[in-house]
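Only a single protein chain was left out; the remaining protein chains are all shown in position.
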Amino acid sequence: MIRKMIINNQSEEFHRKIKELSGEILTLCDQCGTCTGSCPMVIEMDITPSQMMRLVLLGDEEVLEAKTIWICASCYSCTARCPRGIDASKVAEALRQIKQRKAVDYLNWEDVDIEEAKELPQMALVAAFRKLTG
Amino acid sequence: MKRIPYYPGCSLKTKAKHFETSAIEVARALDVEMVELPRWNCCGAVHSLATDDLMHHVAPVTDLLRVQELKQSQKWDDARLVVLCSMCLNVLKRTNKRVKDVLEDRNKINDFMYLEETRYDGNVEVVHYLELLKEIGFDKIQEKVTKPLTGLKVSPYYGCLLLRPKDIGIDDPESPSIQEDLFKALGCTVINNPLKSRCCGSYHTLNDKALVAELAHDILTSAQKAGAEILTTSCPLCAYNLDQRQKEVLNKYPGFKPIPVVYFTELMILALGLDKNFAGLEKHYIDPRPLLNCKGENV
Partner (left out) sequence: MMEVIEVKLVPIFILSRRFEVPEGSTIITAMEYAGFKLKKGVGCREGFCGACASLYRLEGEYKLHGGLGCQTVVQPNMQIVQIPYTPSPKAIYDLEKINVGEEIFIDFYPEIYRCLSCNTCTKICPQDIQVMDYVQAGIRGDLELMANTSFDCIMCGLCTARCPAEITQYNAALLARRLFGKYIQKKGKFLEDRFKQVMDGKFEEGYTELMSLSKEDLKKRYFDRELNFSIT
(Lines give C-alpha, C1' and ligand atoms only; values in the text may rest on other atoms or scores of the structure.)
Protein backbone atom coordinates (compact mmCIF):
# COMPACT_ATOMS: atom_id res chain seq x y z
CA MET A 1 0.00 0.00 0.00
CA ILE A 2 1.37 3.40 -0.93
CA ARG A 3 0.52 6.27 1.32
CA LYS A 4 1.01 9.88 0.42
CA MET A 5 2.47 11.99 3.19
CA ILE A 6 2.87 15.73 3.19
CA ILE A 7 5.74 17.00 5.29
CA ASN A 8 5.74 20.68 6.04
CA ASN A 9 6.33 23.13 8.86
CA GLN A 10 3.33 21.79 10.76
CA SER A 11 4.88 18.34 10.81
CA GLU A 12 7.94 19.74 12.49
CA GLU A 13 5.64 21.38 15.05
CA PHE A 14 4.05 18.03 15.93
CA HIS A 15 7.41 16.32 16.23
CA ARG A 16 8.66 19.13 18.45
CA LYS A 17 5.59 18.90 20.65
CA ILE A 18 6.02 15.18 21.20
CA LYS A 19 9.72 15.66 21.85
CA GLU A 20 8.92 18.23 24.52
CA LEU A 21 6.12 16.25 26.12
CA SER A 22 8.10 13.01 26.22
CA GLY A 23 11.53 14.46 26.92
CA GLU A 24 13.02 12.00 24.42
CA ILE A 25 15.35 12.70 21.52
CA LEU A 26 13.40 10.91 18.84
CA THR A 27 15.92 11.42 16.06
CA LEU A 28 18.12 8.83 17.78
CA CYS A 29 15.72 6.13 16.62
CA ASP A 30 17.32 4.06 13.88
CA GLN A 31 14.24 1.88 13.35
CA CYS A 32 15.98 -1.28 14.47
CA GLY A 33 12.66 -2.81 15.65
CA THR A 34 13.87 -3.99 19.08
CA CYS A 35 10.95 -2.24 20.73
CA THR A 36 8.48 -4.02 18.46
CA GLY A 37 10.20 -7.31 19.19
CA SER A 38 10.02 -6.76 22.94
CA CYS A 39 6.49 -5.41 23.14
CA PRO A 40 4.04 -7.96 24.58
CA MET A 41 1.02 -5.92 23.47
CA VAL A 42 2.04 -5.80 19.82
CA ILE A 43 -0.41 -8.62 19.04
CA GLU A 44 -3.30 -6.18 19.53
CA MET A 45 -1.71 -3.12 18.00
CA ASP A 46 -2.54 -1.69 14.57
CA ILE A 47 0.84 -0.07 14.12
CA THR A 48 4.02 -1.33 15.73
CA PRO A 49 6.00 0.72 18.24
CA SER A 50 8.66 1.26 15.58
CA GLN A 51 6.07 2.58 13.19
CA MET A 52 4.69 4.83 15.91
CA MET A 53 8.17 6.33 16.42
CA ARG A 54 8.64 6.83 12.69
CA LEU A 55 5.28 8.53 12.23
CA VAL A 56 6.04 10.91 15.05
CA LEU A 57 9.41 11.73 13.50
CA LEU A 58 7.70 12.44 10.21
CA GLY A 59 5.26 14.65 12.05
CA ASP A 60 2.24 12.65 10.93
CA GLU A 61 -0.62 13.43 13.27
CA GLU A 62 -2.50 10.38 12.01
CA VAL A 63 -0.57 8.47 14.64
CA LEU A 64 -2.93 10.01 17.22
CA GLU A 65 -5.75 7.97 15.74
CA ALA A 66 -3.94 4.66 16.10
CA LYS A 67 -5.16 2.06 18.56
CA THR A 68 -1.54 1.35 19.44
CA ILE A 69 -1.06 4.30 21.77
CA TRP A 70 -3.93 3.07 23.96
CA ILE A 71 -2.91 -0.59 23.87
CA CYS A 72 0.53 0.27 25.22
CA ALA A 73 0.44 -0.74 28.87
CA SER A 74 3.61 1.10 29.89
CA CYS A 75 5.40 -2.11 30.75
CA TYR A 76 8.78 -0.54 29.88
CA SER A 77 10.04 -3.60 27.99
CA CYS A 78 10.96 -1.29 25.10
CA THR A 79 12.56 1.16 27.52
CA ALA A 80 14.78 -1.52 29.00
CA ARG A 81 15.92 -2.82 25.64
CA CYS A 82 16.22 0.11 23.23
CA PRO A 83 19.84 0.08 22.06
CA ARG A 84 19.76 3.84 21.51
CA GLY A 85 18.43 4.54 24.99
CA ILE A 86 15.10 5.96 23.87
CA ASP A 87 12.10 5.54 26.13
CA ALA A 88 9.32 4.67 23.70
CA SER A 89 6.80 4.37 26.55
CA LYS A 90 7.16 8.10 27.11
CA VAL A 91 6.43 8.73 23.43
CA ALA A 92 3.26 6.65 23.67
CA GLU A 93 2.29 8.54 26.82
CA ALA A 94 2.87 11.89 25.11
CA LEU A 95 0.57 10.85 22.28
CA ARG A 96 -2.08 9.69 24.75
CA GLN A 97 -1.77 12.90 26.73
CA ILE A 98 -2.42 15.03 23.65
CA LYS A 99 -5.70 13.21 23.21
CA GLN A 100 -6.52 13.10 26.92
CA ARG A 101 -5.93 16.82 27.29
CA LYS A 102 -8.75 17.33 24.83
CA ALA A 103 -11.01 15.23 27.07
CA VAL A 104 -10.92 12.29 24.66
CA ASP A 105 -11.57 8.91 26.31
CA TYR A 106 -10.46 5.56 24.96
CA LEU A 107 -12.27 3.75 27.75
CA ASN A 108 -16.01 3.82 27.40
CA TRP A 109 -17.50 3.17 30.83
CA GLU A 110 -20.79 2.03 29.26
CA ASP A 111 -18.95 -0.91 27.69
CA VAL A 112 -17.48 -2.08 30.99
CA ASP A 113 -19.00 -5.09 32.72
CA ILE A 114 -19.75 -3.56 36.13
CA GLU A 115 -20.12 -6.86 37.93
CA GLU A 116 -16.72 -7.94 36.66
CA ALA A 117 -15.22 -4.57 37.47
CA LYS A 118 -16.21 -5.14 41.09
CA GLU A 119 -14.08 -8.27 41.18
CA LEU A 120 -10.95 -6.40 40.15
CA PRO A 121 -8.45 -4.94 42.58
CA GLN A 122 -9.09 -1.18 42.72
CA MET A 123 -5.69 -0.45 41.23
CA ALA A 124 -6.98 -1.70 37.89
CA LEU A 125 -9.72 0.93 37.87
CA VAL A 126 -7.44 3.68 39.06
CA ALA A 127 -4.83 2.82 36.42
CA ALA A 128 -7.39 2.40 33.63
CA PHE A 129 -8.98 5.75 34.38
CA ARG A 130 -5.61 7.47 34.43
CA LYS A 131 -4.30 5.91 31.24
CA LEU A 132 -7.42 5.65 29.17
CA THR A 133 -9.60 8.64 30.02
CA GLY A 134 -9.19 12.35 29.60
CA MET B 1 11.61 -5.52 66.87
CA LYS B 2 12.79 -3.24 64.10
CA ARG B 3 10.01 -0.84 63.04
CA ILE B 4 9.60 0.42 59.49
CA PRO B 5 6.86 2.57 57.89
CA TYR B 6 4.68 0.64 55.51
CA TYR B 7 2.51 1.78 52.60
CA PRO B 8 -0.26 -0.70 51.72
CA GLY B 9 -1.99 0.81 48.71
CA CYS B 10 -5.75 0.45 48.20
CA SER B 11 -5.83 -3.07 46.80
CA LEU B 12 -3.96 -4.56 49.76
CA LYS B 13 -6.73 -3.45 52.06
CA THR B 14 -9.44 -5.21 50.13
CA LYS B 15 -8.98 -7.72 47.32
CA ALA B 16 -5.38 -8.50 48.22
CA LYS B 17 -5.77 -8.43 52.00
CA HIS B 18 -4.06 -11.80 52.35
CA PHE B 19 -0.96 -10.39 50.66
CA GLU B 20 -0.79 -7.82 53.45
CA THR B 21 -1.57 -10.16 56.32
CA SER B 22 0.94 -12.77 55.17
CA ALA B 23 3.66 -10.15 54.59
CA ILE B 24 3.17 -8.51 57.98
CA GLU B 25 3.21 -11.87 59.75
CA VAL B 26 6.37 -13.00 57.96
CA ALA B 27 8.04 -9.67 58.76
CA ARG B 28 7.12 -10.13 62.42
CA ALA B 29 8.75 -13.54 62.42
CA LEU B 30 11.87 -11.88 61.06
CA ASP B 31 11.80 -9.23 63.81
CA VAL B 32 10.44 -6.44 61.63
CA GLU B 33 7.30 -4.55 62.52
CA MET B 34 5.59 -2.92 59.55
CA VAL B 35 3.80 0.20 60.77
CA GLU B 36 1.07 1.42 58.46
CA LEU B 37 1.39 5.01 57.33
CA PRO B 38 -1.34 7.23 58.80
CA ARG B 39 -3.69 9.07 56.42
CA TRP B 40 -2.19 7.59 53.27
CA ASN B 41 -3.91 8.03 49.93
CA CYS B 42 -4.00 6.05 46.73
CA CYS B 43 -0.68 6.50 44.92
CA GLY B 44 -2.34 6.61 41.51
CA ALA B 45 -1.21 3.16 40.33
CA VAL B 46 0.62 4.49 37.28
CA HIS B 47 3.41 6.98 36.99
CA SER B 48 2.68 9.89 34.70
CA LEU B 49 5.36 9.88 32.01
CA ALA B 50 4.72 13.29 30.46
CA THR B 51 7.42 15.82 31.30
CA ASP B 52 5.06 18.63 32.24
CA ASP B 53 2.44 16.69 34.17
CA LEU B 54 2.96 17.58 37.82
CA MET B 55 -0.65 17.12 38.86
CA HIS B 56 -0.43 13.35 38.79
CA HIS B 57 2.61 13.47 41.05
CA VAL B 58 0.72 15.14 43.88
CA ALA B 59 -0.76 11.88 45.14
CA PRO B 60 2.53 9.99 45.63
CA VAL B 61 4.27 13.10 46.99
CA THR B 62 1.53 13.38 49.60
CA ASP B 63 2.32 9.84 50.70
CA LEU B 64 6.06 10.56 50.79
CA LEU B 65 5.28 13.62 52.89
CA ARG B 66 3.41 11.41 55.35
CA VAL B 67 6.55 9.33 55.72
CA GLN B 68 8.55 12.48 56.33
CA GLU B 69 6.04 13.56 58.99
CA LEU B 70 6.29 10.16 60.59
CA LYS B 71 10.08 10.35 60.58
CA GLN B 72 9.97 13.70 62.31
CA SER B 73 7.47 12.70 64.96
CA GLN B 74 9.06 9.48 66.18
CA LYS B 75 12.36 7.68 66.38
CA TRP B 76 12.62 4.99 63.73
CA ASP B 77 15.03 2.10 63.42
CA ASP B 78 14.49 2.16 59.71
CA ALA B 79 12.80 5.24 58.32
CA ARG B 80 12.56 4.02 54.76
CA LEU B 81 9.13 3.22 53.33
CA VAL B 82 8.45 -0.41 52.53
CA VAL B 83 5.87 -1.36 49.92
CA LEU B 84 4.50 -4.69 48.72
CA CYS B 85 2.68 -3.85 45.49
CA SER B 86 4.90 -3.53 42.42
CA MET B 87 2.79 -0.76 40.95
CA CYS B 88 2.98 1.30 44.14
CA LEU B 89 6.73 0.72 44.21
CA ASN B 90 7.07 2.03 40.67
CA VAL B 91 4.96 5.14 41.25
CA LEU B 92 6.39 6.09 44.62
CA LYS B 93 10.00 5.47 43.65
CA ARG B 94 9.81 7.20 40.28
CA THR B 95 7.97 10.24 41.61
CA ASN B 96 10.40 10.41 44.49
CA LYS B 97 13.30 10.45 42.07
CA ARG B 98 11.67 13.19 40.01
CA VAL B 99 11.03 15.51 42.93
CA LYS B 100 14.42 14.70 44.47
CA ASP B 101 16.27 15.59 41.27
CA VAL B 102 14.24 18.56 40.08
CA LEU B 103 13.96 21.23 42.76
CA GLU B 104 11.68 23.41 40.68
CA ASP B 105 9.10 20.64 40.34
CA ARG B 106 9.37 19.83 44.03
CA ASN B 107 8.77 23.48 44.91
CA LYS B 108 5.79 23.71 42.58
CA ILE B 109 4.20 20.62 44.02
CA ASN B 110 4.91 21.73 47.59
CA ASP B 111 3.42 25.16 46.83
CA PHE B 112 0.34 23.49 45.45
CA MET B 113 0.02 21.36 48.56
CA TYR B 114 -0.29 24.40 50.79
CA LEU B 115 -2.82 22.73 53.06
CA GLU B 116 -0.04 20.54 54.43
CA GLU B 117 1.91 21.67 57.46
CA THR B 118 5.33 20.84 56.07
CA ARG B 119 6.99 20.70 52.69
CA TYR B 120 8.42 17.50 51.25
CA ASP B 121 12.20 17.69 51.28
CA GLY B 122 12.94 14.69 49.07
CA ASN B 123 14.67 12.66 51.75
CA VAL B 124 12.46 9.60 51.92
CA GLU B 125 13.68 6.32 50.50
CA VAL B 126 11.30 3.72 49.12
CA VAL B 127 12.14 0.02 49.21
CA HIS B 128 10.35 -3.12 48.21
CA TYR B 129 9.67 -5.88 50.73
CA LEU B 130 11.90 -8.26 48.77
CA GLU B 131 14.82 -5.86 49.14
CA LEU B 132 14.26 -5.89 52.90
CA LEU B 133 14.33 -9.68 52.87
CA LYS B 134 17.60 -9.63 50.94
CA GLU B 135 19.08 -7.24 53.48
CA ILE B 136 18.02 -9.50 56.33
CA GLY B 137 19.85 -12.23 54.47
CA PHE B 138 18.42 -15.29 52.79
CA ASP B 139 20.69 -17.45 54.92
CA LYS B 140 19.15 -15.96 58.07
CA ILE B 141 15.71 -16.62 56.62
CA GLN B 142 16.74 -20.19 55.85
CA GLU B 143 17.67 -20.67 59.50
CA LYS B 144 14.08 -19.79 60.43
CA VAL B 145 12.54 -22.24 57.99
CA THR B 146 10.82 -25.02 59.94
CA LYS B 147 8.99 -26.71 57.09
CA PRO B 148 11.09 -26.49 53.92
CA LEU B 149 8.95 -26.62 50.80
CA THR B 150 10.94 -29.51 49.42
CA GLY B 151 9.84 -30.73 46.05
CA LEU B 152 7.66 -27.71 45.34
CA LYS B 153 8.55 -26.43 41.88
CA VAL B 154 8.13 -22.69 42.14
CA SER B 155 8.51 -20.23 39.29
CA PRO B 156 8.69 -16.63 40.50
CA TYR B 157 6.86 -14.19 38.26
CA TYR B 158 8.23 -10.67 38.42
CA GLY B 159 5.96 -8.78 36.07
CA CYS B 160 7.09 -5.45 34.63
CA LEU B 161 7.42 -3.08 37.46
CA LEU B 162 9.64 -4.90 39.92
CA LEU B 163 12.45 -4.84 37.40
CA ARG B 164 11.83 -1.95 35.00
CA PRO B 165 12.89 0.77 34.40
CA LYS B 166 16.46 -0.19 35.25
CA ASP B 167 17.10 2.65 37.68
CA ILE B 168 13.90 1.92 39.62
CA GLY B 169 13.76 -1.86 39.49
CA ILE B 170 15.02 -3.95 42.38
CA ASP B 171 17.05 -6.40 40.31
CA ASP B 172 18.51 -7.03 36.87
CA PRO B 173 15.66 -6.86 34.33
CA GLU B 174 16.95 -9.73 32.20
CA SER B 175 18.38 -12.07 34.84
CA PRO B 176 16.95 -11.31 38.25
CA SER B 177 17.87 -13.52 41.16
CA ILE B 178 16.24 -12.05 44.25
CA GLN B 179 13.15 -14.26 44.32
CA GLU B 180 15.13 -17.25 43.11
CA ASP B 181 17.49 -16.92 46.08
CA LEU B 182 14.54 -16.51 48.42
CA PHE B 183 12.82 -19.66 47.25
CA LYS B 184 16.03 -21.66 47.40
CA ALA B 185 16.29 -20.61 51.03
CA LEU B 186 12.74 -21.86 51.57
CA GLY B 187 13.72 -25.25 50.21
CA CYS B 188 11.84 -25.02 46.93
CA THR B 189 12.97 -26.16 43.54
CA VAL B 190 13.24 -22.96 41.55
CA ILE B 191 12.07 -23.08 37.95
CA ASN B 192 13.13 -20.37 35.52
CA ASN B 193 10.34 -18.98 33.36
CA PRO B 194 11.73 -17.12 30.34
CA LEU B 195 8.60 -14.98 30.44
CA LYS B 196 8.98 -14.11 34.12
CA SER B 197 8.99 -10.39 33.42
CA ARG B 198 6.57 -10.33 30.51
CA CYS B 199 3.73 -7.90 31.14
CA CYS B 200 0.45 -9.51 32.23
CA GLY B 201 -1.68 -6.85 30.56
CA SER B 202 -2.21 -4.78 33.68
CA TYR B 203 -5.27 -2.51 33.62
CA HIS B 204 -6.39 -3.78 30.20
CA THR B 205 -8.10 -6.47 32.21
CA LEU B 206 -10.90 -3.97 32.72
CA ASN B 207 -12.05 -3.79 29.11
CA ASP B 208 -9.86 -6.11 27.05
CA LYS B 209 -9.98 -9.51 28.69
CA ALA B 210 -8.94 -11.23 25.47
CA LEU B 211 -5.56 -9.50 25.48
CA VAL B 212 -4.95 -10.38 29.11
CA ALA B 213 -6.00 -13.97 28.52
CA GLU B 214 -3.51 -14.23 25.65
CA LEU B 215 -0.66 -12.80 27.70
CA ALA B 216 -1.54 -14.90 30.74
CA HIS B 217 -1.65 -18.00 28.58
CA ASP B 218 1.83 -17.33 27.27
CA ILE B 219 3.30 -16.60 30.69
CA LEU B 220 1.69 -19.58 32.41
CA THR B 221 2.35 -22.17 29.69
CA SER B 222 5.95 -21.01 29.43
CA ALA B 223 6.35 -21.67 33.16
CA GLN B 224 4.60 -25.00 32.86
CA LYS B 225 6.84 -26.07 29.97
CA ALA B 226 9.84 -25.33 32.16
CA GLY B 227 8.38 -27.59 34.83
CA ALA B 228 6.70 -25.17 37.23
CA GLU B 229 3.90 -26.34 39.51
CA ILE B 230 3.12 -22.95 41.05
CA LEU B 231 3.87 -19.32 40.29
CA THR B 232 4.36 -16.46 42.71
CA THR B 233 3.77 -12.75 42.26
CA SER B 234 4.15 -9.46 44.09
CA CYS B 235 1.33 -7.44 42.59
CA PRO B 236 -2.44 -7.71 43.16
CA LEU B 237 -3.13 -6.89 39.52
CA CYS B 238 -0.71 -9.50 38.20
CA ALA B 239 -2.23 -11.91 40.70
CA TYR B 240 -5.68 -11.24 39.31
CA ASN B 241 -4.60 -11.45 35.67
CA LEU B 242 -2.69 -14.68 36.13
CA ASP B 243 -5.12 -16.30 38.55
CA GLN B 244 -8.74 -15.26 37.91
CA ARG B 245 -8.23 -14.77 34.20
CA GLN B 246 -7.35 -18.46 33.83
CA LYS B 247 -11.10 -18.75 33.32
CA GLU B 248 -10.79 -16.83 30.05
CA VAL B 249 -7.61 -18.73 29.17
CA LEU B 250 -9.45 -22.02 29.51
CA ASN B 251 -12.28 -20.74 27.33
CA LYS B 252 -9.85 -19.88 24.57
CA TYR B 253 -7.46 -22.80 25.04
CA PRO B 254 -9.46 -25.79 26.28
CA GLY B 255 -6.31 -27.89 26.56
CA PHE B 256 -4.80 -25.50 29.09
CA LYS B 257 -3.98 -26.97 32.49
CA PRO B 258 -4.78 -24.57 35.36
CA ILE B 259 -1.84 -23.73 37.60
CA PRO B 260 -2.04 -21.96 40.96
CA VAL B 261 -0.62 -18.44 41.38
CA VAL B 262 0.03 -17.14 44.90
CA TYR B 263 1.75 -14.20 46.59
CA PHE B 264 5.32 -15.09 47.51
CA THR B 265 4.63 -14.24 51.15
CA GLU B 266 2.02 -17.00 51.35
CA LEU B 267 4.71 -19.59 50.64
CA MET B 268 6.90 -17.93 53.24
CA ILE B 269 4.15 -18.37 55.84
CA LEU B 270 4.16 -22.11 55.14
CA ALA B 271 7.92 -22.50 55.11
CA LEU B 272 8.42 -20.53 58.30
CA GLY B 273 5.72 -22.58 60.02
CA LEU B 274 3.57 -19.56 60.82
CA ASP B 275 -0.19 -19.46 61.35
CA LYS B 276 -1.75 -20.50 58.05
CA ASN B 277 -4.75 -18.22 58.61
CA PHE B 278 -2.53 -15.33 57.60
CA ALA B 279 -1.75 -16.88 54.24
CA GLY B 280 -5.18 -16.63 52.67
CA LEU B 281 -4.64 -19.74 50.55
CA GLU B 282 -8.39 -20.18 50.22
CA LYS B 283 -8.76 -16.80 48.50
CA HIS B 284 -7.45 -17.86 45.11
CA TYR B 285 -9.37 -18.70 41.97
CA ILE B 286 -7.12 -21.63 41.17
CA ASP B 287 -6.84 -23.34 44.53
CA PRO B 288 -3.21 -23.96 45.51
CA ARG B 289 -4.14 -26.19 48.42
CA PRO B 290 -4.43 -29.55 46.63
CA LEU B 291 -0.92 -29.07 45.23
CA LEU B 292 0.48 -27.98 48.58
CA ASN B 293 -1.14 -30.87 50.40
CA CYS B 294 0.42 -33.18 47.85
CA LYS B 295 3.77 -31.83 48.86
CA GLY B 296 3.24 -32.62 52.50
CA GLU B 297 1.50 -29.47 53.68
CA ASN B 298 -1.72 -29.60 55.66
CA VAL B 299 -3.86 -26.71 54.43
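Letters A and B mark the chains in the order given here, with residues in each chain numbered from 1 onward.
Note that in this section a contact is a pair of C-beta atoms (placed from the backbone, for glycine too) under 8 Å apart; a residue touches a chain by one contact, two chains touch by 3 or more.
Because the structure is a prediction, the values reported are computed rather than measured.
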Footprint of the hidden chain on chain B, which residues?
10, 13-14, 39, 41-42, 44, 55-56, 58-59, 62, 112-113, 115
Contacts from chain A to the absent chain lie at residues 109, 114, 117-118, 122, 125-126, 129-130, 133
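By definition in this document, only the chains that are shown with their structure count from here on.
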Can you work out the whole-Å distance between the CA centroids of chain A and chain B?
26
In the complex, go through chain B and note every residue touching chain A.
9-11, 14-16, 42, 44-53, 56, 85, 87, 160-161, 163-166, 173-174, 197-199, 201-208, 211, 214-215, 218, 236-237, 239-240, 244
Which residues, counting only chain A, touch chain B once they are in their complex?
20-23, 40-41, 43-44, 71, 73-77, 79-80, 87, 89-90, 93-94, 97, 107-108, 111-112, 117, 119-128, 130-132
